[in-house]
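I am attaching a structure below and will ask some questions about it afterwards.
Of the protein chains in this complex, all but one are displayed in their positions.
As written, the chain order gives the labels A, B and C, with residue 1 at the start of each chain.
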Amino acid sequence: MIPTTHYLYLSLALFTIGIVGVLTRRNVIVMLMSIELILNAVNINLVAFSRAYGAVAGQVFAIFIITDAAAEAAVGLGIILAFFRNRETVLADEMDLLKW
Amino acid sequence: MLETVKPYLWPVLFGVIVVAVLPLLAGYVVLLERKVMADMQARLGPMRVGPHGLLQPIADALKLLIKEDIVPLNADRVIFWLAPVLSVTTALVAYAAIPFGPGFQIADMNIGLLFILAVSSLGIYGIVLGGWSSNSNYSLMGAIRSVAQLVSYETAAGLALISALMMGSSLSLRALVMAQQNQGVWFIFCVPIAFFIYLVASIAETNRAPFDFPEAESELVAGYMTEYSGFRWSLYFLAEYANMIIVASVATTLFLGGWLRPLASVHLQIPGTRMEILDLIPPLFFLALAGYCVLRAPRQPVAVQKVFMLLVAGFCLLLAAALGWSLTSAEFLPAIHGAFWFLAKVFVYIYAFLWIRFTFPRYRFDQLMNLGWRILIPLALTNLVGVGVALVLHSARGWGLFPAFLLTTLATLAVAGFLVNEGDKRLKVVAVGANGE
Amino acid sequence: MNGAGALDQVFFYFFAALAVVSSVLMVTRRNVIHSAIFLITALLATAGIFLQLQAEFLFAVQIILYVGGIMVLFIFAIMLVHQDVSLKQLRYSRQKWVAGVLGVILVAEFWFALDKGGSLFHPGAPISGGLQPNTEQVGQALFGGYMLPFEIASVLLLVAMVGAVVMAKRRI
Partner (left out) sequence: MDEYSNRGGSSVSTTELGADEIILNMGPQHPSTHGVLRVKLKLDGERVAGTECIIGYLHRGVEKIAEHRTYQQFAPYVDRMDYVAAVSNGLGYCEAVEKLLLTEAPPRARVVRTILTELQRIASHLLWLGTHALDIGALTPVFYCFREREEILKIFEKYCGARLTTHAFRIGGLQYETYDGFEADVKRFCADFTHKIDEYETLLTLNRIWVSRTKGVGILTAEDAIALGVTGPVLRASGIKWDLRKAQPYAAYDKYDFEIPTREHGDTYDRYLVRMDEMRQSQRICMQAVEDIPVGAIMARIGKVLKPPPGEVYHSIEAPKGELGYYIVSDGTVQPYRVRVRPPSFINLQALDKMARGGLVADVVAIIGTIDIVLGEVDR
């Protein structure tokens, strides 16, 4: 039996990598992908606990999180595409005007 | 340790069989396609390699293997290499869940259908990455089109499959077939509209005409595989045909009764024995085939071909013998005959694919999207409600299965008529608009 | 330890290593498409972990929705935006050192918490068969106790859909 804490360590690793990705990369698409990674790390936690406590709630919440991720990706990518059409860039530090 | 490994032995063996036989099967599906096409187009098709072109797939495979492998300049080499492999892998993995017969299934998963859907949704990456990494306009446009197409039609296909799930109330493919056996009816007779939607959506999902946009030759040359050649190209080809067999298998399992014999609940026995008359069909079919081959053998032009024709006849005889022998054994009867009926149904489904391909012109891309989003998906949703209503009528109100489904099917058909009518009206508006410009 | 358990462990550590390695590569690759491919690998590895945790339904949902849906959307978007240029640009923004330090601090913090407090979890003895039959259990929970959140999630999706259309459409 694998101890629950191992899942948590894995989740921690993915979470941190995701955070570092969001903070360091300039490309907004990669930032969005890093956020997906963070959500994914949370899912591992939820499912691991769901298994450990024998409660299905964790899995249900994981499904909600995936739903959320889908919504986030759709809107986020929509914004990126709209932005790219107008400004020809997908770099976060070049998005520095409130109006053009 | 041996005890741990033991339960995996049979599945691994089945897996090896599937992986080994499938490319060959795909090759012969190609031959079948060419022969059917030739038949419909008043010509003969491949006739040179082997009698009636029976060795053509092997010759083609050899030719593709020794062809030069061209990688375009500035292509992303790793992904260019990876993409076709990905395509084939996902296509093959999906076979893990398919029950070819009551005993012949690699893994009976409790999420079998979801597994197939999940794995085949991964197949998109093979196309997308291949198109992107080729560094060519045609490939990229083919890839983008294919993504849009697959994503849209997966929705319709999934919704159509759900109605079969509701009938069988399980996700395990084996349980679904058993449900059809227990209820004594193939689900296609209960939910014909769902079957139709799945038929259309599965043609679109496997990129076959009239929805073959990712590789529309008159527009995009060869779409995502424009830059591929030789063995990698043949991997894509294999994946395409493997996918065709998968969607046909899924449709067979969910709608056409899987490995069940037609009229499975009719037990007409030959007087004096336990054998059923209907079970005699498979061995007799192969006997007839063997007889035909023997008759044709002397007419072949070359000695080698005569021998080969006789070999084919012997092979058919062997199959007939196996099918006939299994009649005497209660243990093997369902297994061997099940596989026969399953494959027969799969081929009928594939034949429908081919028939449609050679009859219809190609849709335009926007028309394809309209069909998917404005007709098929609303229709699938309506159908889902209809199936729910019918099931409630059946189980809670005590209606017969057929009256309940007849009612809802007619209602869904009315919705379909309405949707198509609206679509036509919109088309007219568009045409008038174009005229006005 | 019996064989099945050993297999279980092999799967877990394999998938865990795969997930971590590919997510590191995802953050560090210059080519956005490569990043996306490594994220896909990480998500597939996570799906493997779900399977190992006997959450089969979630395994399928993860692949169908995440890998087959969301990531396809990402790749689609990457193909639509000009990506040749990004190869020549700086990968990381100026605050990368600050971010790195913050990341290390975060890891240390959580690690400390897990290390000290991990034993405080008192899970009951895991149910031997997992939550079986998994799909039915999840379904009943979803349409039973979690009906309202489910409906709210569907409204969320609708809003997101409208939002995405508004964003992406050139002329409405």
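The rule is simple: a contact is a pair of C-beta atoms (placed from the backbone, for glycine too) under 8 Å apart; a residue touches a chain by one contact, two chains touch by 3 or more.
Please read these numbers as outputs of a predicted model, since none were measured by experiment.
K.L.:
Out of C:Leu7, C:Leu25 or C:Leu80, which residue would touch the omitted chain in the full complex?
P.N.:
With C:Leu7, C:Leu25 or C:Leu80 as choices, the missing chain is touched by C:Leu80.
K.L.:
For subunit B, which residues lie in contact with the unshown chain of the complex?
P.N.:
Residues touching the hidden chain, for subunit B, are 37, 40-43, 72, 74, 132, 135-138, 140-141, 144, 209-210, 212, 216-219, 221, 226-227, 357-367, 427, 430-431, 434-435, 437.
Convention: only the chains that are shown with their structure count from here on.
K.L.:
So how do the chains connect up here, line, ring, star, complete, or something else (other)?
P.N.:
Chain contacts: open path, no cycle.
K.L.:
Of all the other chains, whose mean CA position lies farthest from subunit B?
P.N.:
Comparing chain centres, A lies farthest from subunit B.
K.L.:
How big is the gap, in whole Å, between where the Cα atoms of subunit A centre and where those of subunit B centre?
P.N.:
Roughly 36 Å, centre to centre.
K.L.:
Which residues belonging to subunit A are in contact with no fewer than two other chains?
P.N.:
As it turns out, subunit A has no residue touching two or more other chains.
K.L.:
Which residue numbers or ranges of subunit C touch two or more of the other chains?
P.N.:
Each of 57, 61, 69, 76, 80, 134 in subunit C touches at least two other chains.
K.L.:
Give the list of subunit C residues in touch with subunit B in this complex.
P.N.:
Touching subunit B from subunit C are residues 2-4, 6-7, 31, 33-34, 37, 40, 56-57, 59-61, 63-64, 67-69, 72, 75-76, 79-80, 133-135.
K.L.:
In their shared complex, at which residues does subunit C touch subunit A?
P.N.:
5, 8-9, 12, 16, 19-20, 23-24, 26-27, 32, 35-36, 39, 42-43, 46, 49-50, 53-55, 57-58, 61-62, 65-66, 69-70, 73-74, 76-78, 80-82, 86, 89-96, 98-100, 102-103, 106-107, 110-111, 114, 118, 121, 123-124, 126-127, 130-131, 134, 137-138, 141-142, 146, 149, 153, 156-157, 159-161, 163-168, 170
K.L.:
Using the touch rule from the top, collect the residues of subunit B that touch subunit C in their complex.
P.N.:
1, 3-5, 76, 79, 109-111, 114-115, 117-119, 121-122, 124-125, 128-129, 132, 140, 143-144, 147-148, 151, 154, 171
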